[in-house]
Structures are given as structure tokens and as C-alpha cells.
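A single protein chain has been removed from this complex, and every other one stays in its place.
Right after this comes subunit A.
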């Protein structure tokens, strides 16, 4: 049973639940207390000891259901065999209408696997599959491309070679038997395929997800396919969580060496002013204040979408975000983003300002007329755009004033550095007034950019 538990822990890790060795020891001790008799209690026990957030609880619950419903015959575990039967009968459609007429006669001539299949001993077959899976180290499966090789390995370990020989031999001698064997073999293949798929689901999920995320992180945001948008949103949320964890922690840092005289006297009044307890001055750090100006014209809209999602998922880290969207003119979109789901918010923003041809000069002028007071010396202003102003007046003078008023002015450009300044790109002209200019085309670059901005406040 211990072996089984270890496999379950691995599967749980695969499902994204972080199970440390200490936690697995706890789980084992807990399981030793409650026993295996009641599946619900066992499930609760794992949820209590292994999963430490609600997401993890959900993932682990699913993993538990999957794990304990797979065809998994064990020598000693009687409680699992009941689940095997239905699984087996579906996946192993070996005909049983033939009865056992041929069984006794042919048994001496065929190999052990053929005998097992002929006798239709389900538990023996699934035991054999389980053993072969162990021999083929099935729990090491990581990617879906490995399915074929694991199937082959398992079948090899079960002695499929001997079975094939038997079939060849029997075709001439006893065609009916050969046919039955062939059918049984097909059924067996199906069962093994199911077992491998399930193992992949259990053990391979984490790797597959990591790989997918890695690819996604480096894909250009502007050109991802619609079906990946949802995944990208999930990834952005993940990034937001990581940034939150990193930057939301200690806000107060003691300034060692600076005595807070007033508080020290007050605190030690009881002892006649003898300073037993000292109070030190603390330094409060500002939380970042961010004003974001996002170009939502055609080429940059996607990137702006993800950027706004990221910035607005950083509540714990960022005190105050005001977002503005523009293409031809500029509007404030903070409220739209606060009160709607990301999809709806983006749709609404797009219907208001999106898809026009961008006019940076006009948009900056809008900002200066209405919202310039939003910028304080603590504010970081982030402009996200390709700086392609369709040869209209870029109004770089406004950008200069914005830069002077703010703590930092960061320009994020989804285009590569190579094309800045070519065509109608005004990037070089704007760049002179920015504290930082960086390329920001992929999720990874987005994360770095936002991380750096937040880090300047630490």
C-alpha cells in the first residue's frame, strides 16, 4: 500500500499540488490513523494534509478520483478490484460467447499470456498490466508523444512476442483459437492504451503544462491565436500572483539606529523614564502609484489587453492604478476594468476608443487637458504603444511635461528595437523624455517590465 501512496503523491505533484516530503509523511501518518475503508474519509484526509489552498484542494480532489478509479489491481488490495471490473469490461471486448470449449485443449501449446487471455481472468490480466507498467516504469511518462513507446514497452513486458508466435502457430492448427487470441490481443491493446493515457493524465500534466507555458511565455502577444488567449490570461494571472508574492510582503522596514524618542519615552513612562523598551523609527515605503496610457489601436490592442489585465491584478502590490486607453483620442478606463470581467471590459473599451488609427499627439493633449493632475511625484507613468502616429504631430512636448511631473516615465513598445524610428515611428523622439524604454512583446518581457517598475518602490 505504501507503494501506492507514493505513486499517489507523485500524481498529486503532477496535478500541481506541491507535496513536500514532510507533508507526505504527515499524510501517511494520517492515513495510518483513518485506514482505507471509507473512501470519503480517505479523500478528506488527503485534502487536509496535502492541499494547502482551495485551488490545490480542487486539483487534488480530481486527482484522487482519477487515481483511485484507474484499473489498478494489487495483490493485497481487495477494495480496488471493484472499480476494475467496469473499466475492464468496457476496454476489453474479448468475446466470451465462445465459452471455454477450446480452453482446456489448447492450453498446453500456448504461452502464459495467451492462457491468461483465454481464461478471461480479468484480475490476473490487470495484475499483469500493472506489473508490466511497473517494469516499464510507466509513472515516468511525461509527454503525450511517449504514449506509443510506453504501450510497446508494457506489451513487451507482458510477453506479446510469445502471444504473436502462438497466434501464428494456431492459425494453421486451430483457426478458431487463433481468432479468439487475435481478438483478445486487440482488447488487450485497448486496455493498455487506456492505462497509458490515464498515467499520462496523472503523471504528465505538470511537465506538459510547464512546456506549454514556456512556449506561451515567449510567444509574441500581438500574434497569439484566439484559442490561446484563455491560456495566456491564465498565465498572466500566474505572473500577477508571482509578482504579488514577491512584492507585497514586508512593507515596514525598521530604520535601525534611528531612535523614535517620543514613542520611547511614552512606552517607558511606567519605569520612570528608564528606557527599557526602545522604539525605533520605521520607514514606510510608498506603494507604487501607476498611471498607464495604453494604445489600443489595431496592432497593439492585444498587448494592451494583457498589460491592463496584469496591472489590474496587482491590487496588493500597487496602491493606485489609473488606466487610460487611446487610439484617436484618450479616455479613462479604470472603472470599466474594475467593474467588468477582463473580456467584457476589453470589449467595452474597444467599442469606445478601439480600432481607430492612432493619434498620439491628440491623445496626449486629451490627457494633459483632463488628467494631468493624476500625476504626482510618486507616480510611475507607463506608456504602452508602438509610437506610430500616422505622421501626425507627435506632441513630444506633452510627454516631456509628463516626464517632469512623474517619478518615472516608462515606455513599453511591442515592436522590436530594429524598427524603432522607421516609417511613422516616433520612438526616438519620444525616447529622449522617457526614463526607460523597453521592448515588450512577450509575456516574459511584460513580467520583467512590470517587475522592474514595482521594484523601484521597494
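Assume a residue touches a chain if its C-beta (ideal position, glycine included) is under 8 Å from a C-beta of that chain, and two chains touch if they have at least 3 such contacts; residues count from 1.
FYI, contacts and distances are computed from a predicted model.
**Student:** Looking at what's absent rather than what's present, what does UniProt name the missing chain, "Cytochrome c-type biogenesis protein CcmE", "Simple sugar transport system permease protein", "MoxR-like ATPase" or "Peptide ABC transporter ATP-binding protein"?
**Tutor:** From the choices "Cytochrome c-type biogenesis protein CcmE", "Simple sugar transport system permease protein", "MoxR-like ATPase" or "Peptide ABC transporter ATP-binding protein", the unshown chain carries the UniProt name "MoxR-like ATPase".
**Student:** Which one, A:15, A:51 or A:222, makes contact with the chain that was left out?
**Tutor:** A:51
**Student:** Please identify which residue in A:230, A:245, A:369 or A:424 touches the non-displayed chain.
**Tutor:** A:245
**Student:** For the chain left out of this view, which of A:20, A:119, A:137 or A:432 touches it?
**Tutor:** Answering carefully, the residue with contact to the hidden chain is A:20.
**Student:** Can you list, in ascending order, the subunit A residues touching the missing chain?
**Tutor:** 18, 20, 22-23, 26, 29-30, 33-34, 40-41, 44-45, 47-49, 51-54, 57, 244-245, 248-250, 252, 270-271, 274, 276-277, 316
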